[in-house]
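Here the complex is missing a single protein chain, while all its other protein chains stay put.
Naming follows writing order (A, B and C), and every chain is counted from residue 1.
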Amino acid sequence: MANAIGKMFRLTSFGESHGGAVGGVIEGCPPGLALSVKEIQKELDRRRPGQSVLSTSRQEEDKVEILSGLFEGKTTGMPIGFIVRNRDSRSRDYDHLREVYRPSHADFTWEKKYGVRDYRGGGRASAREHIARVVAGAVAKQVLAISGVSICAFAEQVGTVELESPWQKLDLSKKDLNAVRCPDEQKAVEMATLIGQVREKGDSVGGVVGCVMKGVPVGLGEPVFDRFQARLAFAMMSINAAKGFEYGEGFAAAAMQGSGHNDVWEMREGKMRTLTNHSGGIQGGVTNGEDIYFRVAFKPVSTIAVKQRTVDHSGNEVELEAHGRHDPCVVPRAVPVVEAMAAIVTLDFLLEAQACKLPDVYASDK
Amino acid sequence: MANAIGKMFRLTSFGESHGGAVGGVIEGCPPGLALSVKEIQKELDRRRPGQSVLSTSRQEEDKVEILSGLFEGKTTGMPIGFIVRNRDSRSRDYDHLREVYRPSHADFTWEKKYGVRDYRGGGRASAREHIARVVAGAVAKQVLAISGVSICAFAEQVGTVELESPWQKLDLSKKDLNAVRCPDEQKAVEMATLIGQVREKGDSVGGVVGCVMKGVPVGLGEPVFDRFQARLAFAMMSINAAKGFEYGEGFAAAAMQGSGHNDVWEMREGKMRTLTNHSGGIQGGVTNGEDIYFRVAFKPVSTIAVKQRTVDHSGNEVELEAHGRHDPCVVPRAVPVVEAMAAIVTLDFLLEAQACKLPDVYASDK
Amino acid sequence: MANAIGKMFRLTSFGESHGGAVGGVIEGCPPGLALSVKEIQKELDRRRPGQSVLSTSRQEEDKVEILSGLFEGKTTGMPIGFIVRNRDSRSRDYDHLREVYRPSHADFTWEKKYGVRDYRGGGRASAREHIARVVAGAVAKQVLAISGVSICAFAEQVGTVELESPWQKLDLSKKDLNAVRCPDEQKAVEMATLIGQVREKGDSVGGVVGCVMKGVPVGLGEPVFDRFQARLAFAMMSINAAKGFEYGEGFAAAAMQGSGHNDVWEMREGKMRTLTNHSGGIQGGVTNGEDIYFRVAFKPVSTIAVKQRTVDHSGNEVELEAHGRHDPCVVPRAVPVVEAMAAIVTLDFLLEAQACKLPDVYASDK
Partner (left out) sequence: MANAIGKMFRLTSFGESHGGAVGGVIEGCPPGLALSVKEIQKELDRRRPGQSVLSTSRQEEDKVEILSGLFEGKTTGMPIGFIVRNRDSRSRDYDHLREVYRPSHADFTWEKKYGVRDYRGGGRASAREHIARVVAGAVAKQVLAISGVSICAFAEQVGTVELESPWQKLDLSKKDLNAVRCPDEQKAVEMATLIGQVREKGDSVGGVVGCVMKGVPVGLGEPVFDRFQARLAFAMMSINAAKGFEYGEGFAAAAMQGSGHNDVWEMREGKMRTLTNHSGGIQGGVTNGEDIYFRVAFKPVSTIAVKQRTVDHSGNEVELEAHGRHDPCVVPRAVPVVEAMAAIVTLDFLLEAQACKLPDVYASDK
């Protein structure tokens, strides 16, 4: 029952892997925006399966159709309904799964919860649901661009291969030059090689996506529960296969002392700035104008071709060898999803911050 | 504007460190529960300042007054309003902070956001706000106990001192025997020693709180955004000083391969069970009946007595030496807060799951 | 930004009169329901334009396409996405309105609010938006039928023609036998005649829709704000052209005294029942098991062919003669919309009531 995210900028999504379409409704996009549908499609293309040998062989063009909310190329303030048709859904590939619970999948828990299971391609548990997020994120990015906000996610780790430079030193402009979406060329090659090896074995591998947001204004985030990092964590942990979230120093902060972790204030070019950025751009739950930095850990995909023991509907222990198409590593295609979710959260806070003022601004409009 | 958490079981909180009281309103507590106010007070006492030398010297009895929602000792289904008066608030201690932005505090961001700042004891950014969470959590725990759910958080790491045994091997019953709330006696001593050393220097230190939930029924969590882990992450990242959240293998899963991370199904005592629990009790965003395990990282408290550079209201760079009372490490007092937030989230999902069914059950009540 | 209604059973709608499609997402439909798409289409057909001479001549087949949430004919608990394509949209008919604000329409207020206006057919202010409501209502009705709830709206008044019998005496089974949807045959003829006369003049006329709900269980409605009548009023007042809402005795109660208005309790067939039903089936905001009765007043449609003065974009006073197709009276086509909204509200409360219990029921499922 919780297929929506956001308060002022809100996405309600629907759709299964092998149903008629996946899609959604975007509410709260400010009116008067010259929305580029081309930009939305570009983001979808970044997430699309079949882009490289690193991802599933399912072929989908993932063409978005905007059904409402636009008039003469501009947003009207009305909800933006959209759909993306499913094309290459080979439901028969999943017939052998009808009776079987795949390890570490949603199969068992969802069936227990709902009493029914759409076993074709994982149903709504499929990562195809992320399409709606990417569309909404692409809309949000266009609004955020007006305020000078940019969002850049990238591969930080694939299996045991990790970036070595701290995030501040990375040349993020390079990250889309390779299929893994890693800003360090050498590491990108290593990561791709590892993914290839794992794929050959029919196995999968985990990873970490990092994300840097620049230009986020001071003052976003709502104390005390809806802190910037809290809604960000919520959004990230709602992505398939996400296992962990941290911002700023994250778990490393646990080993630090206050005198080393505190970000000292100074004046720089007439502005309050911090000398360091252990805080990751957020203090007291509210953005402080510095770059926002966070990381999301992903588990290795549960679908593997390696033989596994499991249990079927009737409680018999059986062997499972999955045939469905899958990604050996989610990281490359998770990068645009992480960006999309970050954009949705940030715009939501930006609009909410506008509401949170004495109404003189509005009154002057009368 | 976001001082509430939960959907079916909901806490709305209010109150500042040095105002008249902190308090809240709990909605959605099922009717007919014989609520023990004593149990609530016991939880508050676990969080109360001044319990040991490891925490701030502020003396507060933190006595809860329940104002509504109870009749003849039972909950009525009506909202439970409650307050806890502030007693030992030495607002003068904070006069020297009136003009100064403390490093890594909410001072600057909140003032920029709201145009005003209640500088006395951190105002609403103070950890005294956690009192409302602990009260609501204590109510939730009593409802959850009916379903056989128990929640146990504990110190996993303080600075560089970490538990070595995996969580499955810990004897959690021991964790309340020491002031640090660590289930490993030897490590507890080391942690306490480290906190003592840090305090002496006027510094602070970070840490990690782990949490195990037992008896959570299969089927809690709402796809696709409101996954169990997503709302749990939200709740944990809304706690003061939290920097990271992970569940199951968490960030360690990034380095693993699917064949090693997948939890194989088997039948045990007539039930579907997993052989391992890398998933931390959650699959596809929904609980699978195994123990739920998650971890929260905390930064070292920002308030330290060590001299620091900073900037004042007029943009002058100044030196700051804080006098306010503070905890050298949040971990011991964060333990009951983590439990409280976990209880709130879990009960919220439990009640929501009841709603998500065909209405025959209800109809039969007519 | 508020294109959704409902909490546990929730419709998010989108779409304009002359855009690609109108549609929506239904969340919270319980899983396991054998959903009849035919029944949904039947409800849409009741609202469809061009059914009789009493309504607009726009020809739309209003064919619903369900995009998700169904598997092998049953609901899965996942969101039900749906669209209805717009076919007969003659946008050119509206070119003459581009510069002009029509009296008592949304033209001026929405343009002032959003800075843009989709003038084609009223854009999202068009009653075509009701399509999404009827689809969601048709789903809700199927769930409610399981609990024995039936909902029946009908024409009570058209212009100066009013029903004379009290609602308890009406034979509601007759109401769908005529185009006006009035259970009194004689009055139906008078109403149809009046609508015909008004249409001939190019004018429009108002009316009242009454609604009776039978079989609603005791205990629906949430004190203190979300009373049954409060959410019902909200839902009804969100329908285009609605001007008033009342339940039970409604405005007539203002002239009554307590001794005449109170519904005395008695035992009937072993159940607590009221002797009279001035309360309209709701007491203290919660249903009492008696029939629920309410009424919704509708204004005469603002679009008329009669010449009117108005003002254009540049502030010039001009004469307006509208050519767009319109209904001379909303009542006949509002009847299925009122039923749909009542169904959405009632199911929402039914599911919420299931949540509001001690969790033993759920626990026993484990």
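Assorted remarks:
FYI, a contact is a pair of C-beta atoms (placed from the backbone, for glycine too) under 8 Å apart; a residue touches a chain by one contact, two chains touch by 3 or more.
Because the structure is a prediction, the values reported are computed rather than measured.
The chain not shown here is touched by just one of C:42, C:63, C:113 or C:169, and that residue is C:113.
Checked against the full complex, the candidates C:82, C:119, C:154 or C:245 give a single residue touching the omitted chain, namely C:245. Touch with the chain omitted from the figure is made, among C:74, C:96 or C:227, by C:227.
The set of chain C residues touching the chain not shown comprises 1-5, 13, 101, 103-110, 112-113, 124-125, 129, 157, 159-160, 198, 203-208, 218-219, 221-227, 229-238, 242-251, 253-267, 272, 274-275, 278-279, 282-288, 297-304, 306, 308-311, 315, 317, 352-353, 355-356. By the touch rule set out above, chain A reaches the unshown chain at residues 8, 28, 30-33, 77-78, 143-144, 146-148, 217-219, 223, 289, 347, 350-363, 365-366. Against the chain not displayed here, chain B makes contact via residues 1-4, 8, 10, 12-16, 19-25, 27-28, 31-32, 65-71, 74-81, 83, 113-118, 120, 123-124.
As a working rule, only the chains that are shown with their structure count from here on.
Averaged C-alpha coordinates give centres for chain A and chain C that are 38 Å from one another. In terms of their C-alpha centroids, the spacing between chain A and chain B amounts to 26 Å. In terms of their C-alpha centroids, the spacing between chain B and chain C amounts to 45 Å. For chain C, residues touching at least two other chains, in rising order: 8, 28, 31-32, 77-78.
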